[in-house]
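Dropping a structure here in structure tokens format, bear with me for questions.
Here the complex is missing a single protein chain, while all its other protein chains stay put.
Read from first to last, the chains carry the letters A, B, C, D and E; within each, the first residue is number 1.
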Amino acid sequence: MTDLPILTWSRPSERAANALRAVEIRRGFTRYAEGSVLVTFGNTQVICTASIEEKVPPFLKGKGEGWVTAEYGMLPRATHTRGSREAAKGKQTGRTQEIQRLIGRSVRAVFDMKKLGERTLHLDCDVIQADGGTRCASITGSFVAAQDAVNVLIAQGLLTESPIIDHVAAVSVGMYKGEPVLDLDYDEDSQCETDMNVVMTGSGDFVEVQGTAEGAPFTRSDMNALLDLAQAGIAEIVTLQRQALAAAKPAA
Amino acid sequence: MTDLPILTWSRPSERAANALRAVEIRRGFTRYAEGSVLVTFGNTQVICTASIEEKVPPFLKGKGEGWVTAEYGMLPRATHTRGSREAAKGKQTGRTQEIQRLIGRSVRAVFDMKKLGERTLHLDCDVIQADGGTRCASITGSFVAAQDAVNVLIAQGLLTESPIIDHVAAVSVGMYKGEPVLDLDYDEDSQCETDMNVVMTGSGDFVEVQGTAEGAPFTRSDMNALLDLAQAGIAEIVTLQRQALAAAKPAA
Amino acid sequence: MTDLPILTWSRPSERAANALRAVEIRRGFTRYAEGSVLVTFGNTQVICTASIEEKVPPFLKGKGEGWVTAEYGMLPRATHTRGSREAAKGKQTGRTQEIQRLIGRSVRAVFDMKKLGERTLHLDCDVIQADGGTRCASITGSFVAAQDAVNVLIAQGLLTESPIIDHVAAVSVGMYKGEPVLDLDYDEDSQCETDMNVVMTGSGDFVEVQGTAEGAPFTRSDMNALLDLAQAGIAEIVTLQRQALAAAKPAA
Amino acid sequence: MTDLPILTWSRPSERAANALRAVEIRRGFTRYAEGSVLVTFGNTQVICTASIEEKVPPFLKGKGEGWVTAEYGMLPRATHTRGSREAAKGKQTGRTQEIQRLIGRSVRAVFDMKKLGERTLHLDCDVIQADGGTRCASITGSFVAAQDAVNVLIAQGLLTESPIIDHVAAVSVGMYKGEPVLDLDYDEDSQCETDMNVVMTGSGDFVEVQGTAEGAPFTRSDMNALLDLAQAGIAEIVTLQRQALAAAKPAA
Amino acid sequence: MTDLPILTWSRPSERAANALRAVEIRRGFTRYAEGSVLVTFGNTQVICTASIEEKVPPFLKGKGEGWVTAEYGMLPRATHTRGSREAAKGKQTGRTQEIQRLIGRSVRAVFDMKKLGERTLHLDCDVIQADGGTRCASITGSFVAAQDAVNVLIAQGLLTESPIIDHVAAVSVGMYKGEPVLDLDYDEDSQCETDMNVVMTGSGDFVEVQGTAEGAPFTRSDMNALLDLAQAGIAEIVTLQRQALAAAKPAA
Partner (left out) sequence: MTDLPILTWSRPSERAANALRAVEIRRGFTRYAEGSVLVTFGNTQVICTASIEEKVPPFLKGKGEGWVTAEYGMLPRATHTRGSREAAKGKQTGRTQEIQRLIGRSVRAVFDMKKLGERTLHLDCDVIQADGGTRCASITGSFVAAQDAVNVLIAQGLLTESPIIDHVAAVSVGMYKGEPVLDLDYDEDSQCETDMNVVMTGSGDFVEVQGTAEGAPFTRSDMNALLDLAQAGIAEIVTLQRQALAAAKPAA
């Protein structure tokens, strides 16, 4: 593993290059969804719910398999300046669609669809406060909400075996002022040269890697350093997921 | 005032006919909006933010007056069964538009637009948990968020005098099993004969009365009894608004 | 009943405070609809048609009940200045949706859906000239069109008993220059302090009351005076409905 | 001119092959538009209004020329069975767009845009009863409404000279049961082999010819016979336009 | 037939008044569609594909008949200046809808729908370079693509007999500088007085005639001269279609 460089500057948040923000996973945040989680990565807060629907999309009908799909939204004033409401404008932005497709793919990667059976798990990720990393927080929280929803199915006798194969969690990494850093907040994200979102399983394999040079292109060795940081960060987050799930689910 | 009937049946919530649910008004719920309130009426929870924009809609340009407008939304899984996401469907329902128009009109009723000056106050009401009465909770919480946003303008020296003339708050009343009751929850709302939303000022005058016979038409004396209940309920809610505003605004 | 105040000023139309405009209900206005009425309240003119469709919306399928629904529109040049065409803009305004929901609810209030059977009555209200009170005229005319459509079903042997329980009609009232007045035209409507639309049955009970303070909030005693005016006005309108329906239906 | 064939069958309407339906042009039908005409071709009835707007579309700004544009709509129950409302569906059909483009082009053909000056004439054609030939009735009625609107501009001193160069009117012709007939009603239109809409000036020249073989293709000699019929029919219609315009404009 | 006038001026393209541009019909242009043609009329280039779908639209279900339908599009930079992308704007223009309806009607005119059986032929015409006459090129190319798709159905044994009754092709004619000319390119089209699109069968009958006076109205004798030109031009084009179809279909 690449040695972590000694930063000659401070991150805006004063964190070490390999330090996550405070990550909290609060289960049972709202009362009607089968799974409902408030996930926070520092000042980023996302409500993730998992809802069970006893049918599948048309392309899966009759195949004996289930489906997991996600939608993402942001309250207009989750951000520093108010953004327009997508429902009022009548369409989701390209960014929204890209993120919700990513969340869906990420959680599907740890589901055995045969074991889920012909039902759909709807994940809804709604950002109530945004300070960078909303898509990674969404994936991390959605997994926990999905686990709670699966537990409901098992408790109701609708499933005898869990369709969940592994944990899945995500974190952002990036090149900021020329150095690799973990879990960028908005201040860093808006100024970094490279922004990379990494989604991994509990076993430490990759589900998705999306790296983008916002400024200067990045080298192969930057890439390696960023993946090292992400691997370690996600391992910490998976531990937090396990701890959250180990407790009894609180009432909303 | 009409005497409150002695109910021969229990309300599903076991409340007295003239009892509000637990109403809480939590200021500073999120950190970026000038005003941000989590309002709860029992299990109904709405995030109300107030955002200041230093311009007005085209029809007011150059008139020296401000504007207050509202948007309303519901997270897909705020309800018992998941509803579809308006942003994904590409349009707001008629119900959503009706509610956000009502919220805007209600809060405008207590603003002196000349004193607000050429700026817009955007109210965003997003329901995270819905158990009846979301529009009334939204109006009640929006007023408090609006007050906090006005306080920011005053603190910044952008206003020397408050444009807010009076409090405004709202509650629902209805004929349920033939008797008038206050502050209907979802169980009552979905079965009542008449549903009425009442919006009043702190001084006790009416801003809006919207009564609808869902089942049997209602009589003039039902009307009187419902207005009596609403007047008393709103007086209690205004007291809670005053208490919430009397405290220092907490950090998000 | 509250005494009607002696106005110290004239209404723009020179009417007494409790005087309706000339209300006319012309049946058989167009030839293809099962019910087709041109209703006029002074210079306000609305074509109301009732169309029978032998199926119900999905949520009612197989329940043995019918449905009544309404759509509302305004010709672009129904008004003093040309408004944009909703079909061309690709969406209905919030105002349009609010009105058509009100019309549908109002007429449904006097229908026994079991007796209607699994069919839908579509009410279309298209304003060809607008001088205030278009939603009240629409409700008033739609009831008559609905009655004619029901008569067609009875004449065809598709119904043996009418599903219509009572008349329904509507009128606007408002506080204008501080006094309650009946049936506001556009000049009054655009300047009144409070605007209230009242929908009542032939028996004199309320189906809907929607009062809005456009300017100063209104008091409980204003409310009472407005409801008195509305009750009397609607009684007159119901008489006109009865007279219109007593005649043979003219050919279009 | 081709001799008119002796029909060995009756038209559904019992008209002669070269007979128009009763054509009526009622000016001043509604009161707010600068020009407002109810035009009837038999059972087809269209409200045509002409509205003046003192600005031009962006592509004409600053060129010293005016513009004439048209929109077309049909009330949902103008037809034998109810059609869906375009505003509710959120888009105009291809048919609607095709027709309104045709109306606009046709009336523009008789306007001198320099003389109109930088203003727009909006033509709105709304079909309240449809029995075939609605686009031809719309063109015919729009011309008269446009003339009334121009007269308003002249009366107000905004124009000193009319921008109108000639009359324009339209009629449909078609091959029905193998023979050319004039002014098809819905029964004929839905069964004809060829349907042709012809738009001509008062001087007898062509503005638009749109012929479509719905069934068998048509020959060059069919074409000639159809154009003969249309020329004669339009000459009659132009005479009716002149008569309608010769009278004083009635109050709405 | 009218004598062709001796032009006292040159056409921008230096062609004779009755000369087509170079027309090429390249079959097998792309590899997946059942029929795929690149048609060129001078600098106008359109990809026409014909796709078979083994079902029909709802209005034809169970009637034992097939359907032919067309869609039309233009790449944003097919033209001299970039046009906006209809998919990005979220709607097709009126012009696009008008053209695709015309293409569909034209090709349907030479199909026996009973013989096609319950399947749909989708024609897609996408303009990659536009220099006038794109709708005529689209009809001409679509017919050839449709023929290739029908040949696939016959080769697969799904049809034993061709549903194609005749050829169909199209050309534009127009009055340019007062004289009738054949096959207008963009330079001529944008300046002509009359523009006419003519669609004819291989047997020389008319399927569609759409003539529009863009400038001065046209006379009956102009009309005759234009139809003469079109008839001769289409005969040439049909010959080119036959030659293209006589060759073996090349691989894409």
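Everything below uses one rule, namely that a residue touches a chain if its C-beta (ideal position, glycine included) is under 8 Å from a C-beta of that chain, and two chains touch if they have at least 3 such contacts.
In this text, all values refer to a predicted model and were calculated from it rather than measured experimentally.
For the chain that is not shown, the touched chains among those present are A, E, taking the whole complex. Check A:84, A:156 or A:212 against the missing chain and you find that the one touching it is A:212. In the complete complex, the hidden chain is touched by one of A:109, A:123 or A:159, namely A:109.
For the options A:107, A:227 or A:244, the residue in contact with the chain missing from this view is A:227. Here the missing chain is touched by one residue of B:90, B:117 or B:204, and it is B:90. Within the entire complex, the positions of chain E that touch the omitted partner chain are 30-33, 36, 43, 45, 47, 49, 51, 53, 71, 73, 75-80, 82, 85-88, 90-92, 96, 122, 124, 126, 128-129, 252.
Think of the hidden chain as still there; on chain A it touches residues 91, 94-95, 97-98, 100-101, 105, 109, 196, 200-201, 203, 205-213, 216-220, 222-223, 227, 231.
The rule we apply is simple: only the chains that are shown with their structure count from here on.
Touching chain B and chain D at once are the following chains: C. Interface chain A/chain B: over half of the residue numbers present appear on both copies, so the contact uses mostly the same residues. Farthest from chain D in terms of Cα centroid separation is A.
Of all the chains shown, the one with its CA centroid nearest the global CA centroid is C.
Note: centroid distance chain C to chain D, computed from Cα atoms, is 33 Å.
Computed from the mean C-alpha positions, the centre of chain A lies at a distance of 52 Å from the centre of chain C.
Within chain E, residues 91 each touch two or more of the remaining chains.
Taken chain by chain, the contacts run in an open path, each chain touching the next and the two ends left apart.
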